[in-house]
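The other protein chains are all here in position, but one chain of the complex has been omitted.
Right after this comes chain A.
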Amino acid sequence: MGRETPKQQQQVSYTVEQLVAVNPYNPDILSDLENYVNEQVSSQTYSLEANLCLLRLYQFEPDRVSTQIVARILVKALMAMPAPDFNLCLFLIPERVQMEEQFKALIILSHYLETGRFRQFWDEAAKSRHVVEAVPGFEQAIQTYAIHVLSLTYQKIPRSVLAEAINIEGLSLDKFLEHQAANNGWILEKGQGQLIVLPRNEFNHPELKKSAADTVPLELITRIFPILG
């Protein structure tokens, strides 16, 4: 479902979410859903469910497809990574639409992100500025995803690798690192390597992984209550 929306939008988006829940198979809500996409873009919110509903309706009414709206949905889906939303949207978009230039570009961007090719991604994104800059928050969302992948992988990461992944360098990077150190527990190691210690989690520190075997769910224990009693 959609995330928190700013107060002044609450009235409209509540209605759209309700429409999707109660009456989704109805061509009359198509323009409401299109407006909702534009709203998600401008207010930096996101609703996969509403967007899937719209893509379905586009499937049912191919004459009413707006490629601009579809492109915006795809950009929003890209920003939701690591969730597989981009692919879920592609499943619903006919092949001939996907062949258009702007969609080919978005698919390439998705491919780079899926395969951890961050440098190539940022290079390519620079070429498709008109598409991605139309959606505010795009850069931060991808940087968040990049940091997510780095956090799964690295305990200590060289500064250069980080810089390439999030496309920030020099003074901006210094500022960024200071912010992360102050708020998110990053540790900046002094010395030659310019290593950054990322916060500990169960993925980059396997010893933190809760062992599933140690816990037995309560429902299973209740089976032997009659015997113990």
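The rule we apply is simple: a contact is a pair of C-beta atoms (placed from the backbone, for glycine too) under 8 Å apart; a residue touches a chain by one contact, two chains touch by 3 or more; residues count from 1.
We adopt the following convention: contacts and distances are computed from a predicted model.
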Remark   = In UniProt, the chain not displayed here, chosen among "rRNA biogenesis protein RRP36", "Protein transport protein Sec24-like At3g07100", "CDC45 cell division cycle 45 homolog (S. cerevisiae)" or "Eukaryotic translation initiation factor 3 subunit L", goes by "Eukaryotic translation initiation factor 3 subunit L"
Remark   = Contacts from chain A to the absent chain lie at residues 24-27, 48-49, 52-53, 55-56, 59-62, 82-84, 87-88, 90-92, 94-95, 111, 114-119, 149-150, 152-158, 161, 193, 195, 202-206, 209, 211-216, 220-221, 223-224, 227
